[in-house]
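Structure first, commentary second.
One protein chain omitted, others in place.
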Amino acid sequence: MKRIVSKGDAPYYYLKVLLEFEDKTMTVDVLTFRTVIMKAMMSMYGEIGAAVPIDILKYDVETMSAILRVAGSNMVKLWGALTMLSYYDEKPCAFRVEQVSPFLMALAASSRQLLLHTKE
Amino acid sequence: MVRFKHRYVLAELVFGNDLLVYNVTQRVVYAAVRDIIEQLHGGYGIGLFTPGMSVKYINEYTRMVMVRCRRENLKILASAIPFIKHLPDGKGGQFPCFLRTLHVGGSIKACQKWLVQHNRQVLPTLLLRCTSEEEKSRMRKSIFDSTIVKEEPWTEGKNDT
């Protein structure tokens, strides 16, 4: 029987985010999405911030929602930069951060979205 | 006592052709440092850096620049200075240059002391580069004046300097 307890800073943080444009008909592909994130980091944290490695693990074009992975030490920066972004390419937009967790497994379920359908 | 502690970075402006004297003012250097911080560290860097940042001293002839920043931001300043590649000249163009960091001090006085010592060491090097006899004699005289400490005649009631 062996037990490993790892407390403290997690190596990676995972964010579930949604990009919303004021113009509802607009969608972006994954490369543009990555560029939007990069621009957000660039405006807030400069070139050094834009060079932070961020992985887009999953991207859905229709809803423009993604699961991002970032190193633990950069999580606060990324979240702040995404929050502060209000324009991309002169179009108003905003990032909605839905779930944040140091465990990717935790993003698979969210009890706050438990939708109860009435059963006959 | 609570106060803000600063660090003073002494840098030398190195131009391509160092015999010409460029019109470099404090404002020009301040703008260049601020622009490079914005480029490298973005809005966060500007917000972190601007309070407490100023150009304290600039000498066009010896091309020395002293930039002050808060103690916490020293690393950011020291790592951003090498990225300055050109400065605007007063006529709308830009001339290439770079800033070579020479010394970091905790106070202006400490930096000045170091600067005096540094200049004393640089003067003999300049003597070697003199071309005419008249320049050489002038150089020798300045070296002599700067390295020998004159003894003050003792007078009663004189304030300590």
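For reference, chains read A and B in written order, and residue numbers begin at 1 within each chain.
Going forward, contacts are C-beta pairs under 8 Å (C-beta built on N, C-alpha and C of every residue); 3 or more make two chains touch, one makes a residue touch a chain.
Throughout what follows, contacts and distances are computed from a predicted model.
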Message: Which of the following is the UniProt-recorded protein name of the chain this complex doesn't show: "Cytochrome c oxidase subunit 2", "Mitochondrial inner membrane i-AAA protease supercomplex subunit MGR3", "Ribonuclease P protein subunit p40-like" or "SAM-dependent MTase RsmB/NOP-type domain-containing protein"?
response: "Ribonuclease P protein subunit p40-like"
- request: Please give every residue of subunit A in contact with the chain that is not shown.
  value: 1-14, 30-31, 34, 53, 55-59, 67, 69, 72-77, 80, 99-112, 114, 116-119
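In the analysis below, only the chains that are shown with their structure count from here on.
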Whole-Å separation of chain centres (CA-atom averages), subunit A against subunit B: 45
Query: Which subunit B residues qualify as touching subunit A in the complex?
result: 37-45
- prompt: Inside the complex, what are the residues of subunit A that reach subunit B?
  reply: 41-49, 84
